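Below you'll find the structure, written out as structure tokens, and then a few comments.
Of the protein chains in this complex, all but one are displayed in their positions.
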Amino acid sequence: MPIDIEITHLLKKYGDVTAVENLDLQVKQGEMMGLIGPDGAGKTTTLRILCGLLRADDGDCLVGGRDVKKELTTIRGLIGYMPQRFSLYPDLTVTENLRFFADLFCVPKSERETRLERLLQFSKLGPFSKRRASALSGGMKQKLALSCTLIHTPRVLLLDEPTTGVDPVSRREFWDILKELKEQGVTILVTTPYMDEAERCDRIAFIHKGRILAVETPIDIPGLYTRVLYELKCENFVHAARLLEGQNDIESVQIFGDRVHISGFDEGKILSVVKKSMKDNGLEQYSLSKITANIEDVFVDLMR
Amino acid sequence: MKSRIIPIVRKEIIHILRDPRSLIIIFIMPTLMIILFGYAITFDIRDIKIAVLDQDRSQASRQLLEKFTNTDYFKIAGELTGRDRIEPMMMSRKIVAAIIIPPGFGRDLVSLPVSPVQVLIDGSNANTATIVINYLSAAINNYNLDINRNIHIPLQIQPRIWYNPDLDSTNFIVPGLLAVLMMMICAMLTSITISREKETGTMEQILVSPIKSHEIVIGKVIPYILVAFLVASAVLIFAKIVFNVPIRGSLVLLALLSLVFIYASLSLGVLISSKARTQQVALMISLVGTLLPSILLSGFIFPIFAMPSALQILSYIVPAKYYLVIVRGILLKGIGFQYLYAPVIFLFIFGTLLLAVSMKNFKTNLEG
Partner (left out) sequence: MNREISVRTRDLTRQFGRFTAVDHISFEVYDGEIFGFLGANGAGKTTTIRMLCGLLLPSSGEAWVEGFDVYKETDSIKQNIGYMSQKFSLYEDLTVSENIEFFGGVYGLSPRELKKTREKALSDFSLEKVSGKLTRELPLGWKQRLALACSLLHNPKVLFLDEPTGGVDPISRREFWQKIYALAEAGTTVFVTTHYMDEVEYCNRLSIMHNGQIISMGTPNELKTRYKKDSIEDVFIHFIDK
């Protein structure tokens, strides 16, 4: 598989603050790569450098084999970039917004209407084509923004937190659309702060403080976890959590709603510590089971 | 329970001091406007460009023309030889007026009771035209007096102009500007500071606390009274230095009465912000709502007594009108409080009324 996005040793500083440091990332053609990290991790900066909105202080970025620094105009035709706050014109209708972006990217008149039709159908915005953008729901706005980004049929899509502030149903629908695009061969680099969205990507890159911590496929992510994780369920779970906190051989105790997650390095030691504590305090009714780490657990592990 | 006004005031002062750029703009903008207005709006016209067509070329005609060349008011832009040049020059705005002295002017002056001189004036700007006519007649009267020194004129006006003897219009404009500018700045300052908090969401955070609306409103107004007062002082000092505007009355009195005006203007800003949801809307309303009435209906430039009666009535609710009376009174006439209590009382009532309405409007919830 040829590589569509290749970032090597990327460095970007804003004054004294280092936003991105020694960042390497490769995205294969037709791959959906999720760039996951908290706010301020360097996600937006990386995308902005890729589409030439920011200049890197050091390192190289190739998109479709072309250098961002040298062939920006060509690259702009190759990529579709959807910024975090994609600004649609609220007083224009869905169709008018699409037409405007078609004109912006010099889509030939002969092709314009067929593409418009296809995008409207694809995004299921057809019935709302005459509605003003301001009257669309959050999820529909995101879909319109994506459609505007797709109007010049880009080969590489850069999406900056496309689902932030969108409710779960619309979010799921949005990801289904991305999956469809991927199947059509579009390369996608998408950023998100939501751990639960990551599973929909082919590979996930964890980014924190401007560095990539790890890149892995969702199936193999639990394998990155260096500890063991147990889930404890019992009636008085808060009390149980307090008992276990700070005990030898127990690394962390985290309450989740009505259960407790316990992590450590040695299975046997954890089990004996928990059993002893529970017994000593008369908490006989409980269940303890080993569970697989989720993406957030792995992220926390990698950050430490 | 302690009053919550003080924390609001303290925080507001920090906001002001942490944002020196805005603070500088607040001080620079009025001084710039004073310069612009002070120099641009002047009713004294100098260097009026005129053309002369002397068809007589006698000693008398030359003496008459000297009356025009010897003053600052006129500038001879062309000495013509034929009438046909006058219109093109007027069309290309090279001259505002033309004087035509007909052949035989000197002879007629001696032999005939009346000797005509023709004056043509560009009337496209009526105001300028009137002033030019006045100046021309004055110059010609001057000449008349010269050649008829012994003639007895039964009735003569000897005008003595008080308060502004040179009729210098900057003395009239600059104090007026102080009123207009202060009105605008005060309304803007308060309306923006409140609407900004609505935009950033901090207002909601304050409203979930047991704070009362009067505590927010008063806490917001107090620091800006101080800022506005400093701006007013800066503008006044500047006006004194650059335009040498006279200060004949008591500065202490002016300071005190200015505070009342500032209070009224800030209250207007609070009222605006109790309705405006965004800074942009607040800014627009405070600009349009203060600048236009303050310039047009306050007597700043256009005398109120000459307005149609509907506008005259409307002018009663323009606070700048009252402050103009105060500023011009104290600076130019040097009058004391006994002549000024009426406008002061009005401004105070106006401010208090607006503040009361704003507090009532300013809900400590998100309704309406």
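A and B label the chains in the order they appear, each numbered from 1.
One rule holds for everything that comes next: contacts are C-beta pairs under 8 Å (C-beta built on N, C-alpha and C of every residue); 3 or more make two chains touch, one makes a residue touch a chain.
Just so you know, these numbers come straight off a predicted model, no measurement behind them.
*Asks:* Where does the absent chain make contact, in terms of the chains shown?
*Replies:* A, B
*Asks:* Can you say which of A:D91, A:D196 or A:D220 touches the chain missing from this structure?
*Replies:* A:D196
*Asks:* Write down which of B:V110, B:A126 or B:V208 is the residue touching the left-out chain.
*Replies:* Missing-chain contact among the listed residues: B:V208.
*Asks:* Using the document's contact rule, name the residues of chain B that touch the chain not shown here.
*Replies:* Interface residues of chain B facing the absent chain: 1-2, 4, 6-8, 10-11, 14-15, 18-19, 200-202, 204-211, 364-367.
*Asks:* Kindly note down the residues of chain A that lie in touch with the hidden chain.
*Replies:* 37-41, 137-138, 164-170, 172, 193-196, 208, 233, 238, 241-242, 254-259, 296, 299-300, 303-304
Here is the rule we go by: only the chains that are shown with their structure count from here on.
*Asks:* Averaging over Cα atoms per chain, report the distance between chain A and chain B in Å.
*Replies:* It comes to 60 Å between the two C-alpha centres.
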